[in-house]
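Chains shown are a subset, placed as in the full complex.
Labels for the chains are A, B, C and D, by order of writing; each one numbers its residues from 1.
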Amino acid sequence: MMQTLRYVVFRDLLLAMRRRADVATTLFFFVIVASLFPLGVGPDPKLLRVMAPGILWVGALLASMLSLGRLFAEDYADGSLEQLVLAPEPLTLVVIGKVVAHWLVSGLPLVLISPVIALQFDLPREAMVTLLLALLLGTPLLSLIGAIGAALTVGVRGGGVLISLLVLPLYVPVLIFGAGAVDASAMGMEAGGHLSILGALLLLGMVLAPWATAAALRISLE
Amino acid sequence: MKLNWFKYAAPATFYPLAGKLIPWFALAAAGLTVAGLYLSFFVAPTDFQQGESYRIIFIHVPAAWMSMFIYIVMAGWAAAGLIFNTRLSSMMASALAPTGALFTFIALWTGALWGKPTWGAWWVWDARLTSELILLFLYMGFMALHAAIDDPRRADRASAVLALVGVVNVPIIYFSVKWWNTLHQGASVSMTMAPKMAATMLLGMLVMALACWMYSIAAALARVRCIILEREQQAEWIANLGEPA
Amino acid sequence: MIWKSLDDFIAMGGYGFYVWGSYLVTAALIGAEILMLRARRRTVEKARQVQKILSEQTKHETTT
Amino acid sequence: MLEVIDLGCLRGERRLFGGVSFKLMPGGLIWVQGSNGSGKTTLLRTLCGLTQAMAGTVHWRGEPIQRLGEDYRRELTYIGHANGLKEDFSALENLRIAAQLAGQSISREAGVEALQGSGLAGREHLPVKFLSQGQRRRVALARLRLAHPRTLWLLDEPFNALDTRAVADMQHIMENHLAQGGMIALTTHQDVDIQAADTRTLRLDA
């Protein structure tokens, strides 16, 4: 069982390594989106500092969402999703493996680069730590939620855009508590409450999402 | 089967030539760096406004210049490769990109380190800074596209199109960012230096810039030699090259 | 001479972190580039060597 | 062992097939025939549980396959119209990963051997995206050459895009499998003559 999980994670990571550009690109996308906002809003540092948590979280949301296409759509198109479903292991396990790989490729790098971007926006040090923690709790949640959307839109042509419609509303709580935590911390307040809600959501997601994703996949493949 | 061997001829003759040139450029780079560093740290006087922090200028400005020059040169090679279908030109373009990106990063890094003591912030959304950041993105795009396409010939031509589109855009980006920045109330600090740059400072900067030039040429030549070897493994002249040194 | 002592030189009038941070990172990056070029060169040469041996082998096989 | 009882399938408002019943015993081959669109692919997908049947049931060793779940999937290899290959992986990686996920982990050497047997010698390490249509099909089919094959093979147009030599090779492999007590359900529009203890044909558009 654990072995299948390992194989799935390994497979998806290897795939990501083959297109090494991909990992870097998700990261760059995040950086670019974060840089676009100041270009749109203007260079006033005070204003930017206020907007920073929102910008960073929206960037993380979008980066995570953009890479959802890779989760099942390609496997569906080339027929390997069928083979995954036919693997002699519970589908939930396969799903967990894929979500873990997705997070490692498109979530973790964001967490790691976020301090640099926080510097660009001149966030105070405590806010930076909170940001790191919040992203660490929030990005896996994004991958989990995203997987449900990705599974539902498998095989639906033009699913790439449809996915955003399904997934973004579900992302909203993550955004609110994530940005809220950083915001609070930037204003010198306690961010623990927000963070523990994020943690609770993550637990909930870990229990429910793989199961929902597996069900969605079965339906999509019919 | 008759192949268009003349297309391959250029790399074949260029390869040994580059090999001979590299040591000279490397030597020049090393010499000029020593001279430049001496000028920057031991001859140039302390700036009365910024103190010693201004000494970052001797690396910052040459790096910033290089980042822009190299992009233009790279696009030129890419265009030549696209138009005349010469393999060597495209190889030169892809050999220049990493060095250009490196200097862009150095300009950003040193600028950030300079900004902290002078403006009190690592980063401000100033026109120059922002356009330099975008230049880095353009380099990254070029390299990522090149890496993402497996067939080297196709990769060359696709990234050449991108480089050309970028070259049309770089001035537009530069001026748009500049205008964007001045229309707003503006950042609280601007990049004005001490009134008159001392002659020694200017000299130091120029020598360092020259050193960067030499280094870039040497690095690009060394890289293009690797690329030639990688891509033309099958060609007969490579087999006849003899033992590597 | 501008600098009174080595310490003074390293301190850079209190801006040591920024000045040396710039120069050392630059040096490190350029050094890294040089090393990466070396490594790339070496792998290419090795591949060439293998290729050469292989092609000589096949030549041998076809002649015998 | 595979028993299909009164299977029926609707698609849209169209009845594709109905009342399909057969039994497949060890060593048995069933050749599903029918013109384009008659429902062969749909039938095979139903047999492996990817598609739900509208009527009837599929039993494996006497139990409905839904109830068996993984235990059924552990005894089955399905190769569909799509090859299920990752374009960025080499042929060898594709084969090994497919085998691992199917619970049939194989060594590198075994993989290379299976690929060479499929006529892909020298291309084991080439990313699949560079392979020709027929070579891809061969990579997908190389799974059937592994040691300890699964009992039940469900093959949807396995000979598609293969050249004549490869077709003959595959035919041989199938015969071997059947001789060793395997079972095969097959669709193909090509004329092949596979020797089996117990061959039957099922025409869907009769």
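Here is the rule we use: a residue touches a chain if its C-beta (ideal position, glycine included) is under 8 Å from a C-beta of that chain, and two chains touch if they have at least 3 such contacts.
Source: prediction; values computed, not measured.
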> Expressed as a composition formula with the shown labels, how is the entire complex in this file built up?
Replying inline: A x2, B x1, C x1, D x2
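By our rule, only the chains that are shown with their structure count from here on.
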> How many Å are there between the centre of chain B and the centre of chain C, using C-alpha atoms for each centre?
Replying inline: 17
>> Centroid of chain C to centroid of chain D, CA atoms only: how many Å?
In response: 53
> Multi-chain contacts in chain C: which residues touch at least two other chains?
Replying inline: none
> Where in chain D do residues touch two or more other chains at once?
Replying inline: 127
> Mind pulling up the chain B residues that touch chain A in the complex?
Replying inline: 121-126, 130, 133-134, 137, 140, 144, 147-148, 177, 180-181, 184-188
> Contact residues on chain D for chain A in the complex?
Replying inline: 48-52, 70-71, 73-74, 76, 78, 80-89, 93, 97-98, 100-103, 127
>> Quick check: in the complex, which residue numbers of chain B touch chain C?
In response: 41-42, 45-46, 51-53, 55-56, 59-60, 63, 98-99, 102, 105-106, 109-110, 113-114, 116-117, 215, 219, 222-223, 225-226, 229-230, 233, 238-239, 241, 244
